[in-house]
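Removed from the display is one protein chain of the complex; every other protein chain stays in position.
Note that the chains take the letters A and B in the order they are written out, and that residue 1 is the start of every chain.
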Amino acid sequence: MQLLRTLCHIQAPSGHETRLTKFLLHYIATEQKNWRATPQVLAGEQFQDCIVLVFGQPRTAVFAHLDSIGFTVRYGRQLVRIGGPDAETGYQLVGEDTQGPIECTLTVDEETGALGYEFTRDIERGTELTFQCDFRETDTTVQSCYLDNRLGVWNALRLCETLEHGIVAFSCWEEHDGGSVAYLAKYIYETYGVRQALISDITWVTEGVRPGEGAAISLRDSLIPRRAYVDRIRQIAAKSGIPHQLEVEGAGGSDAKELQRADAPWDWCFVGAPEDNVHSPDEIVDKRDIESMLALYQVLMREL
Amino acid sequence: MQLLRTLCHIQAPSGHETRLTKFLLHYIATEQKNWRATPQVLAGEQFQDCIVLVFGQPRTAVFAHLDSIGFTVRYGRQLVRIGGPDAETGYQLVGEDTQGPIECTLTVDEETGALGYEFTRDIERGTELTFQCDFRETDTTVQSCYLDNRLGVWNALRLCETLEHGIVAFSCWEEHDGGSVAYLAKYIYETYGVRQALISDITWVTEGVRPGEGAAISLRDSLIPRRAYVDRIRQIAAKSGIPHQLEVEGAGGSDAKELQRADAPWDWCFVGAPEDNVHSPDEIVDKRDIESMLALYQVLMREL
Partner (left out) sequence: MQLLRTLCHIQAPSGHETRLTKFLLHYIATEQKNWRATPQVLAGEQFQDCIVLVFGQPRTAVFAHLDSIGFTVRYGRQLVRIGGPDAETGYQLVGEDTQGPIECTLTVDEETGALGYEFTRDIERGTELTFQCDFRETDTTVQSCYLDNRLGVWNALRLCETLEHGIVAFSCWEEHDGGSVAYLAKYIYETYGVRQALISDITWVTEGVRPGEGAAISLRDSLIPRRAYVDRIRQIAAKSGIPHQLEVEGAGGSDAKELQRADAPWDWCFVGAPEDNVHSPDEIVDKRDIESMLALYQVLMREL
């Protein structure tokens, strides 16, 4: 889990994913010699801070978002949200402005809910703050901020080790209304004719999706994927014998929103491990669900 | 009204329109020998569960959505909404899972509003339920669930009988945030240069739009169409002498949302009969408004 620990420590709030992009490009350049197949690596200004890896003759694309929730410094000592972070007085936040590195404390006004910070000095406008990473591992669990979605990124990177045919796309802005999957999807569809997608992201522990019972195959969230495609995925998963759970929600979303709205006929399905303490510094995932998630991606990318 | 009755009985909730798509493909294959012109039929995986019919040299495209509102089975005996169905305890719902066909009863918790069902057994996760169809016809009205939008589909099919130049597109997911019109519109615009649209869908009886006074030409709903295009439609309708009404709303939407957001300069206008008891099992439409709707589409497709 050393790779996951490293990923969780890198700051990459929506709109400012550069550090994580650089880390991944270096990781890919270093590690791909150990991978079964060598991908084409697409990156640079035409892809902003996204990365696309193309293996062999792709039929399906995996989307894993790089960005995380966080906070932007406004005026006075006010903060505004990046995405939908959980907020409790006392959470430790980190960042950096031109005056140097920052370690401060989140404050939530009990009456108004207004967000602020306590620090030895004023922080410059527009500075992004993210949760301080306290990565904890036991025999059965990992716990940290930003398992959503560094675990989805980790899953995609581990998938690369054995992937022969397929696309792995690392996206930006997912936590804050999106903005990169539209052009990634267009490029992928127009260049490779690929219109099948899997969303490598983390979902919620609920009354119907329990920790330790396998990654969730989502039958719907706020959006409804095309039934025919999800049924194929369910059949492959059932035949594989890999533990998994079926999720049905009325809320929540993912990079799939942009695929659903795209002007190409994308089929998509969210497949991901469930976490508890969602969007807090204490997100926790059962290791069996991580194992299930990777195994499902391996079989699905072969058989879809 | 036998065709309309048949259409209302076929289950096709958003995301699972397959049954209705198959019915329509069969109907089109069988009936087109009786139509004035023979269309090119576009369907298959590239169009997911949509169908596009191209007649002659098209200048205008009609969009009619296939899908309906409904419910998805969650955990325990909970339901979540597909689109925005009306919900009252006692509504009869139908569906099917691997254990067989289902006829159950909707329940609405009086305090929490939570949706559930009563049935002799648990229904499998992700199963879609739709209203049981009780189709009622009088001399002056038709009444059934899903007149929205089987009546819009019926109108489009009847239009095909005499259409010489134009496109008829059957779309999916309209009741649940859309997802197919974007790519249908792109294909139509790029292949045929068509950027004029009519939305064949059903609207609401209100204080300003009365049953029996003709189909409504919508001047706006939550979105505002381009005035210059709507004015042309109003002029053609006025000159035709066909009864119609002008609608002005601040809420509501249609397949036009995706045309308005499209990256091509689509002009669009919603033209449809009004119904009462919206999104319930008892939607009711005046036959004079159905007649007006078809007559308006016939003249508009000729003159636009």
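Definition applied: a contact is a pair of C-beta atoms (placed from the backbone, for glycine too) under 8 Å apart; a residue touches a chain by one contact, two chains touch by 3 or more.
Being a predicted model, the structure only gives us computed values, none of them experimental.
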| item | value |
| --- | --- |
| Candidates B:D67, B:D148 or B:E249 - the one touching the absent chain | B:E249 |
| Residue among A:L7, A:L24, A:I51 or A:V73 that touches the chain left out of view | A:V73 |
| Absent-chain contact - pick from A:D49, A:D221 or A:D267 | A:D49 |
| Residues of subunit A (touch criterion as defined above) contacting the omitted chain | 14-16, 18, 45-49, 72-76, 80-82, 125-126, 128, 173, 176-180, 182-183, 185-186, 258, 261-263 |
| Touch residues of subunit B, complete complex, unshown partner | 206-208, 219-220, 222-228, 230, 246, 248-250, 260-265, 267 |
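Basically, only the chains that are shown with their structure count from here on.
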| item | value |
| --- | --- |
| Centroid spacing, where centroids are CA-atom means, of subunit A and subunit B in whole angstrom | 36 |
